[in-house]
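The complex appears here minus one protein chain, its other protein chains still in place.
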Amino acid sequence: MSIEGYTNFKWFLVTSPAEYVAHVQTNRPAKFNAYHEPMWLELNQIFNKLSVDSNVRAVVFSGAGDKAFTTGLDVQAASQGGILGGGENKLDIARQSVQIRRHVEEFQNCITSLEKCEKPVIAAMHGYAFGLAIDLSCCADIRIASKDTKFSVKEVDIGLAADIGTLARLPKIVGNHSWVKEVTLTARIFTAEEARQVGFVSHVEENKEKAVAKAVALATLIASKSPIAVQGTKELLNHARENTTAATLRYTGVWNSAALHTDDVKAALLSGIKKTKPTFSKL
Amino acid sequence: MSIEGYTNFKWFLVTSPAEYVAHVQTNRPAKFNAYHEPMWLELNQIFNKLSVDSNVRAVVFSGAGDKAFTTGLDVQAASQGGILGGGENKLDIARQSVQIRRHVEEFQNCITSLEKCEKPVIAAMHGYAFGLAIDLSCCADIRIASKDTKFSVKEVDIGLAADIGTLARLPKIVGNHSWVKEVTLTARIFTAEEARQVGFVSHVEENKEKAVAKAVALATLIASKSPIAVQGTKELLNHARENTTAATLRYTGVWNSAALHTDDVKAALLSGIKKTKPTFSKL
Amino acid sequence: MSIEGYTNFKWFLVTSPAEYVAHVQTNRPAKFNAYHEPMWLELNQIFNKLSVDSNVRAVVFSGAGDKAFTTGLDVQAASQGGILGGGENKLDIARQSVQIRRHVEEFQNCITSLEKCEKPVIAAMHGYAFGLAIDLSCCADIRIASKDTKFSVKEVDIGLAADIGTLARLPKIVGNHSWVKEVTLTARIFTAEEARQVGFVSHVEENKEKAVAKAVALATLIASKSPIAVQGTKELLNHARENTTAATLRYTGVWNSAALHTDDVKAALLSGIKKTKPTFSKL
Amino acid sequence: MSIEGYTNFKWFLVTSPAEYVAHVQTNRPAKFNAYHEPMWLELNQIFNKLSVDSNVRAVVFSGAGDKAFTTGLDVQAASQGGILGGGENKLDIARQSVQIRRHVEEFQNCITSLEKCEKPVIAAMHGYAFGLAIDLSCCADIRIASKDTKFSVKEVDIGLAADIGTLARLPKIVGNHSWVKEVTLTARIFTAEEARQVGFVSHVEENKEKAVAKAVALATLIASKSPIAVQGTKELLNHARENTTAATLRYTGVWNSAALHTDDVKAALLSGIKKTKPTFSKL
Amino acid sequence: MSIEGYTNFKWFLVTSPAEYVAHVQTNRPAKFNAYHEPMWLELNQIFNKLSVDSNVRAVVFSGAGDKAFTTGLDVQAASQGGILGGGENKLDIARQSVQIRRHVEEFQNCITSLEKCEKPVIAAMHGYAFGLAIDLSCCADIRIASKDTKFSVKEVDIGLAADIGTLARLPKIVGNHSWVKEVTLTARIFTAEEARQVGFVSHVEENKEKAVAKAVALATLIASKSPIAVQGTKELLNHARENTTAATLRYTGVWNSAALHTDDVKAALLSGIKKTKPTFSKL
Partner (left out) sequence: MSIEGYTNFKWFLVTSPAEYVAHVQTNRPAKFNAYHEPMWLELNQIFNKLSVDSNVRAVVFSGAGDKAFTTGLDVQAASQGGILGGGENKLDIARQSVQIRRHVEEFQNCITSLEKCEKPVIAAMHGYAFGLAIDLSCCADIRIASKDTKFSVKEVDIGLAADIGTLARLPKIVGNHSWVKEVTLTARIFTAEEARQVGFVSHVEENKEKAVAKAVALATLIASKSPIAVQGTKELLNHARENTTAATLRYTGVWNSAALHTDDVKAALLSGIKKTKPTFSKL
């Protein structure tokens, strides 16, 4: 059952499997969790809300049902009036291009909400993880897969270059560009084990349940730490990915000049001495 | 036999092992495919031509003969009048430095033509792959090796820092900097298997024939996809490597605002429904 | 025994295990080599000196004693008057923040001296390698570990985001961001073997002695090469990590327009022909 | 009277002085158009709407009343519960800092909506133009002032560094850093004429009416041009300010590969030949 | 009469008004020096040649005839088969877009040859200086105008955003963005005096002859200096425009580590003492 404040969402189930942990599930299993526009708009709302929700310190993201994390874009919906729609548009090509660009940017912004969420996001994937599945999970901080996951950067197979983030992020988070190029240019399926070997996921579990359990365990562990420390760590790592080392060092000094005024340091040190579990106030 | 339009090249053999696939071989096997200046000038011409040749959708790059992908710079040639030549140059050191810089830049530009080629390039390596072999293969999109390949970033052994691209690209395409530093600072030989483990190559095959066959198979698969999708994918991945995520997302939106006007999407979707092989018009 | 010119340092032992090789050991084994402020100030002095010492061509960095490379910040010292001290500071929060920022920046600069050292630095780690251990080793060029090494990006456990360089550098030197996020957000211990698999270290040795011996062997090998070539290689790889490929290619051309005027090329080529060991003059 | 679709806004008056031109006025003259939070939230909505409103091709932005473009932040409101509020906050300093950062970022985002608006924005300023007035007008594309304008980067006078955009943008849009530093560090008032001489505004008019009239005339002229050409020009200039020349040239090529498919080129060329005024369809 | 080696060019006149000075004139006065494709291809050849011609140390660039520096793109030619051509292209829109992008990039590269020329380029402008005139002169190092020059960033008037460099470079070389936006968004004509006031040109002369004479005098002065010093200065200033201060300082140190080995320093110092005119050897 969705937790309070998150019950109005139609396409996602938001539960709390542990203290300070939220679990967001794409909830359209009958369609293999394929996405159409109302879904990414809703996703954006959810993650913006989680980002500043002081009851949440870590988020697990998965897909409902046995079959799929998500098979990606609902191509049928996209072909009817959507981005791949065509139809008798009376605008000239340049004007249609402006509409496409605006549409792609809005879509990108919605997916980017996972990355912008101030709390760590752990993707737990299973079954089909095609197309948008990769865009989405590239925005997560940590990726876990069940053994049966079938990944594919599927976009070239429908005649387009992936434009919702995979091509922008994958080369920055996986340090094996020969492999990155291969799977994006061929759209071939790759397994969870292959994903682990090249560093796309950091754990492979026996089945979906165990993958989600592992994600929840990691989230619970993270949620037990100082939220000041955890959220600063996420922010600074993301900054490092996009900036020079010198710029990140400088940013880090400024960041911590505020963050070190936290009571969490004292609480953490004390509990370290006393061998107790520290309690950190809300953030 | 070289395909039409590519028969005039002296140092390279350009064939077509499959529809829309070109195979470029460095063809100086008697000298272990070592490079001297006329060769990189010719290489530049070939890849500039392939880049806009609408009969080509993917390129395999290998070395002729049993012995070597290439042993790198032909040091003997380079010592006689070339960049390492010395000789009685009457210019002052600063003026000689200008000449060296211009020479290095021209050399770099020629090798960069593999990276700039709009079509994916797959390097299939075997035997000796020393020095320039690494510069060249770092410009390829996908790297495949036969089991017998002996790699070495050889340059420190001849008293210089590699300047034709290895040091600029290797840290960006292999995410194990401890290893990158080790092999570039020591010039030690590493095997195909080691290259695979660290993510420099994505496949190791039994022998040269199988490595080339694997490369041709991958190229053929890529060539069967929409060229609009494939070439956009290469471009956007290369953009991502050099820019921030936000900049690449923006660039992607603009790129696809033009590219989504392709008939390939409809063709791909239709053939997906009909379970037929789509046909894409030339690009 | 510390080598000449390096005997005045209190917290570090600097020896020369081989020609042109320096070995720097953090020398506070009774405290698990934990760091307090006088130590990082001294470290800075040592590496600035090594950087321009013509008798040194490669540096090994390790920790004295059986227990630890270093357990990181000496938290007790830091809590007494140091950065985590608190105490009755009469300045307003903004002014305290300025002091914190200056302190963090000075600390960062000291650790960065390993990275700025013009000579390659090889970290040989063993036992506990917590917190600052990761900041320090991220500044080394090559990382080697003994089998017993217990690594942890420990900072979140004391309520803060790591601010001396780990978060700035780790995502740039390890191409598996799912793992990077996991270990930095959870502070969990990871083993030498795990470190090797994800590419944080490039060798795991049986025990501390063998790890140091391996580091010394690598350093000796590097020290036998042209120092012009070796130091240029370090510089250009570090440049590549922070700049676009095009910028590094340009920088490389300018760099080598000076560096190719070295006698080392001739020496290296001759000794290659004569099968002798080349001698390179001091740098 | 506010034009259709813009009548629900409380703090701004949105009119249409000419075809395809919108005029947005900060409408709190009794308070010298000082801003409090509901105002910048509303401003954000308005400019996001204008950005995609096909009836609008250029926007004029000014302040209602005789006295002021705006005196900036409503300090009284800000001191009561707002960002400068203080009050008995029970959070620790680090947690308060997170709240401040989120608040500043939201505030910045609202003001940035002028810059992100796809249509050119012309600020027409008069009377007091203090603090936020500079942040706002730096986001406009063109700045015009009446002779009586009294500008001040006022923030240091209330004990803080300007954080809503002035310090980020002013050094990028005015090429006289000695002057930029002087006015930002001293908070001294500068006149419209001085602003013109250093290049902060491009026109000074006799009084407010003439300043607004000039702005409307410029907006009308811009609105008479191809919207594809105009909006592309704004986008590419803003891109140039933030990127290298090479990156902008590349982006421009991709941008125009879509934009040149417009019917506007033909319309413009024809009307050039026929000496008629071209008509461009909506965008 | 064109100087030796430059006589084969059809659309440009290349003379030598002073020792080490070349004067390149667009030579199509009957058409107001409007550009079509063969012209920019030729321009590229000329500037690539001047860049490495040791007889040339500074270049003046102007337009032949009384009427115009250049009125820009020859729109008629461009409409017939060229980039604005339209016609019955059978390719789908995406494929046409690829052709447009390639075309724009080739055009940009040709114009960029002025910027890449290692020798300083001084544009002397007169009469009509529309469209491409601005792209071209933005690539020059120094801009001089005769009083009668009528400038216009004309592109929006033909329905497109300027794509050959004006929008990429103008905001980087003129520090008055309010003005830059105004003239690019309105396409209004501006005078030489206005251009001087905003810093687009650095001198206004009475008429074309005097403008060219001024340019030749400046070029002659520059050509009398050490070419090592002059060409280094151009390179480092262009680097500064595109990079951070820290990066340029580093690049400068490396650049001068080669350049300071010149005999020119001694020659310059000696002639300074002896009050004679130094002679510098060719570069």
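Here the chain labels run A, B, C, D and E in written order, and each chain numbers its own residues starting at 1.
Basically, a residue touches a chain if its C-beta (ideal position, glycine included) is under 8 Å from a C-beta of that chain, and two chains touch if they have at least 3 such contacts.
Nothing here was measured: the structure is a model prediction, and the numbers come from that model.
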Per the touch definition above, residue among C:Leu13, C:Ile93, C:Ile189 or C:Ala246 touching the missing chain: C:Ile93
Per the definition of touch given earlier, which of D:Gly199, D:Gly253 or D:Pro278 contacts the omitted chain? D:Gly199
Among listed residues E:Leu13, E:Leu91 or E:Val265, the absent chain is touched only by E:Val265
Contacts of chain E with the missing chain: which residues? 120, 141-143, 172-176, 199-202, 218, 221-222, 225-226, 228-230, 232-237, 240-241, 244-246, 248-250, 252-262, 264-269, 272, 280
Which residue numbers on chain C touch the omitted chain? 52, 91-95, 97-98, 101-102, 228, 231, 258-264, 281-283
Which parts of chain D face the unshown chain closely enough to count as touching? 75, 79, 83-84, 86, 93, 96-98, 100-101, 104-105, 108, 112, 155-163, 165, 167-172, 174-182, 184-188, 198-199, 241-242
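Following the convention adopted for this analysis, only the chains that are shown with their structure count from here on.
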Set C-E beside A-D; more C-beta pairs touch across A-D
Could you work out which pair in D-E, A-B or A-D copies the interface of B-E, where over half of the contact pairs coincide by residue number? A-D
From the mean C-alpha coordinate of chain A to that of chain D, what's the distance rounded to whole Å? 34
Euclidean distance of C-alpha centroids - chain A vs chain E, Å: 48
Go ahead and note the Å separation of the Cα centroids belonging to chain B and chain C. 33
Of all the residues in chain A, which ones touch at least 2 other chains? 93, 97-98, 101, 172, 174-176, 199, 228, 241, 246, 258-262, 264
